[in-house]
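Removed: one protein chain of the complex. Kept in place: all other protein chains.
Read from first to last, the chains carry the letters A and B; within each, the first residue is number 1.
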Amino acid sequence: MSTHTAAHDAGKYYVPHSSHWPIVGSIGLAILMWGAVALLNEWGPGWVMLPGGLIIAYLFVGWFRTIIGENQAGMYNLDVDKSFRMGMIWFIASEVLFFAVFFGALFYTRELSIPWLSGEGVKIFNKLLIWQNYDAAWPTNGPGVIGGKADGTFETIPAFGLPAINTAILLTSGVTITIAHHALRAGNRAILNIFLAATWILGYIFVYLQATEYHHAYTELGLKLSTGIYGATFFMLTGFHGLHVTIGAIMLTVIWARTMKGHFTAQRHFGFEAVAWYWHFVDVVWLILFVFVYWI
Amino acid sequence: MAHAAHADHADHEHHGPPKGFIQRWVMTTNHKDIGTLYMVFAGLMFFIGGAMALVIRAELFQPGLQFVDPQFFNSMTTAHALMMVFGAVMPAWVGVANWMIPLQIGAPDMALPRMNNFSFWILPFAFLLLISTLFVPGGSPAGGWTLYPPLTLQGGDALPMAIFAVHMMGISSIMGAINVIVTLMNMRAPGVTLLRMPLFCWTWLITAYLLILVMPVLAGAVTMLLTDHFFGTTFFSAAGGGDPVLYQHIFWFFGHPEVYILILPAFGVVSEIIPTFSRKPLFGYESMVYATASIGFLSFIVWAHHMFTVGMPLAGQLFFMLTTMMIAVPTGVKVFNWSATMWKGSISFEPPMLFAICFLFLFTIGGFSGLMLAITPADFQYHDTYFVVAHFHYVLVPGAIFAIMAGVYYWLPKWTGHMYNMTLAKWHFWMSTIFVNVLFFPQHFLGLAGMPRRIPDYSTQFAEWNMVSSIGAFGFGVSQLMFPIAIWQCVKGGARAADKVWEGAHGLEWELPSPAPYHTWESPPSMAQIEHGAPAH
Partner (left out) sequence: MLRKSAFLGAVTAALAVLAAPAHAAWSGLNMPVGVTTLSGEIHGLHMLILWVCVAIAIVVFGWMIYSLVKFRKSQGAVPDTQMLHSTKAEIIWTIIPVAILVAMAVPAASTLIKIEDDRGAQVTIKVTGYQWKWQYEYLDEGFSYFSTLARDSDAARQLDSGVDPKVVPNYLLNVDNALVVPVGRKVRLLLTSQDVIHAWWVPDLAVKKDAIPGVMNQLWFEIQPDKVGVYRGQCAELCGRDHGFMPIVVEAKSAEDYAAWVASKKPAPAAAPAAEAAAPAAAAVTTTPAANAG
């Protein structure tokens, strides 16, 4: 890291004064969670999660605005910058583990529990006494034939249709954001703005295509969240991924707006980098997903 | 290595805490205030969780059902464990970390102070959500703290409440862990190298990595419970191609590292206290660090020792038996190093040392029973009996809880500036030590003789030892009342504490005045202070 132009004393680590954001966040989260409880338990009307959601949205806008303001005012030295970076890295690490759980469930069921249910090896009594007509297969909605179309069957989405296109889109967006990053470092703001915009546009296109895919799956293929273990792993993995792409795309939009306002310097642009890292993470998850969920 | 040289506090009042209760406690960004909040909260949860344990022990005092409905009994077991694990021990450790890590590494505060406060304030709301389950139709979760499906999925309105409460705790813990890692990696004063960090910092560093790696796993597990219940997924239902055992794998992939999350900081605290009161540097500092790291690593590959009876293939059982047994080796290194630290020392028996010594003995006993549980064929007999209950309470109560108490008695004078009432603290110690054994030792016998866990009533052959155990529980409970009294008195007044409270203490925290001022290490410690503070190793 090179020298920076902040007005503040380079040696000082900025420790903020009391802030209302944490308590706003906690209350907002609590209201959101109670809303979710009320929704699931059918205690209240359909909009019960709205207030919590709004507070959380307000929280993100307000808290980040505070941080951006402090940053622009030059209150953060390189050590603060480094703290933010490390924080982001470990946050992404925890996200990786969250996805790992669902991948783990996919591998476990495919490789272990489904063969067992169909009586593999010492598990032969599963076949003899419980699931006589079941043979291990993938995709499957289980020996009980759970969900699917009226006749219990369902179809899957072939990898080399829309998913392959989506792969291309996400990979391209990984390239565009890298170009934007290089442009930022080279001080070329025009290229930066264009490629950053391209990135988030690609992100939203991805989300849109996923939505059409879901629609197709639900209405025509009999592939639903409740279509046995295939539907469960398929929708949970792609769903959480899609959620992360959506969040990432929103973050990209925010930093795009900031670059338009002239934020970030060639040397100091933690916000930009954090979003870029997040985007690459989302990208990598998709690749794994494409291979193991759609392809093989 | 980056070093946060000076602090730039934005506080208007540069030296003291902000005025006004809300300003100071609700909106704070000060690591000491947040540490205090965490610990007060943990104490409250300990008493609530303990009161639930007393409901359990009261019902088990005699055979026959005297006080509670079996369903409510199961709710008590479940809530007791969740509150103790997630409400008492984990927050207590985060609290001590908040207080001590910046002091010990010469940092002006935690690296991300606002997030620090956020991670605390989520907790009261999470536990409010959890406790509220006691008042909703269908009663609170009663499937055990492990929340196994399909039983847990039979829960009523309480189910999503418990799940979201767990999510909130998870968010809080992950943010807390990120803060610890970043602080330790980025905020060490110049000269405080990694291998100069006190062991408490080291054990917390590894704990924080464990937290970041396993809390999302728990979140994933309970999310699947939620979708299985409400959205028709079949992760845990064989009919749909899932497997109830899958949940157990995921839960214990979290759950086993979790128990080390509870105990590693305890190892750290004990590694500070024993040298201090032996007046001798910690023996084998580096091997302690490596042993901690090995325990952290091994904790990820032993999880299925909680599931020996689910019908795993033989190879799996053998693998998990052997890896589990291996944990005894690094843990043994720790125990031996602590013993070697006391060897040829000059030992005195102040309250922190008393608790630490008791930890040494009783944690080791708990470790031995853990090793017995690891032996798969024998575990077929032990599993889900009171032998297991005895095992984990030995490592958790005279293990984790006593280490927390040791830590509090060790650093309390630094926090408050006063000495506490030594006599009261020693009474607290002796009563606790005696009763904790009366409480939990007989549970070994009960388990071996065949008493399953999680039952509200039992066959008459188990009557005697249950009665002894319950007497121990009430004795232990009453003894704990001395703890808040001792702390409260110390906060209010008492003899002035010296800066270096204990004669044999080493470490940067003792280079600061007592009480530690509201802002410390705004300019980093000098090399002389670091060298003076650091024990030779």
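Just so we're on the same page, contacts are C-beta pairs under 8 Å (C-beta built on N, C-alpha and C of every residue); 3 or more make two chains touch, one makes a residue touch a chain.
Predicted, not measured: the structure shown is a model, and the values here were computed from it.
*Asks:* Identify the residue among B:26, B:134 or B:340 that touches the chain left out of the display.
*Replies:* For the chain that is not drawn, the touching residue is B:340.
*Asks:* Which listed residue, B:32, B:114 or B:280, touches the chain dropped from view?
*Replies:* Going through B:32, B:114 or B:280 one by one, B:280 is the residue touching the chain not shown.
*Asks:* Looking at B:98, B:186, B:416 or B:433, which makes contact with the chain not pictured?
*Replies:* Residue touching the absent chain, from the options given: B:433.
*Asks:* Tell me which residue among B:17, B:63, B:156 or B:517 touches the hidden chain in the full complex.
*Replies:* Only one of B:17, B:63, B:156 or B:517 touches the chain omitted from view, namely B:63.
*Asks:* Which parts of subunit B face the unshown chain closely enough to count as touching?
*Replies:* 63-66, 68-71, 74, 142-144, 148, 150-151, 154, 237-239, 243-245, 278-281, 283-287, 309-311, 314, 317-318, 321-322, 325-326, 328-329, 332-333, 335-337, 339-340, 342-349, 354, 357, 360-361, 364-365, 368-369, 371-372, 375-378, 380-381, 383-385, 426, 430, 433-434, 437-438, 441-442, 445, 448-450, 452-465, 467-468, 504, 536-537
*Asks:* Considering the whole complex rather than only what is displayed, give the residues of subunit A touching the chain that is not shown.
*Replies:* Considering the whole complex, subunit A reaches the absent chain at 116-117, 122-123, 125-126, 128-131, 143-144.
One rule holds for everything that comes next: only the chains that are shown with their structure count from here on.
*Asks:* Where the centres are mean C-alpha positions, what is the separation of subunit A from subunit B, in Å?
*Replies:* Distance between chain centres: 31 Å.
*Asks:* Can you list the residues on subunit A that touch subunit B in the complex?
*Replies:* Going by the criterion above, the answer is residues 8-9, 11-23, 25-27, 29-30, 33-34, 36-37, 40-41, 43, 63, 75, 78-79, 82-84, 86-87, 90-91, 93-95, 97-98, 100-102, 104-105, 108-109, 112-114, 116-117, 121-122, 130-131, 140-144, 146-147, 224-226, 228-233, 235-236.
*Asks:* Residue numbers of subunit B touching subunit A in their complex, please.
*Replies:* Subunit B reaches subunit A through residues 2-12, 18, 23-24, 26-29, 108-109, 111-115, 117-118, 120-122, 124-126, 128-129, 157, 160-161, 164-165, 167-168, 171, 174, 177-179, 181-182, 185-187, 212-217, 219-221, 223-224, 226-227, 230-235, 237-243, 245-246, 249-250, 253, 313.
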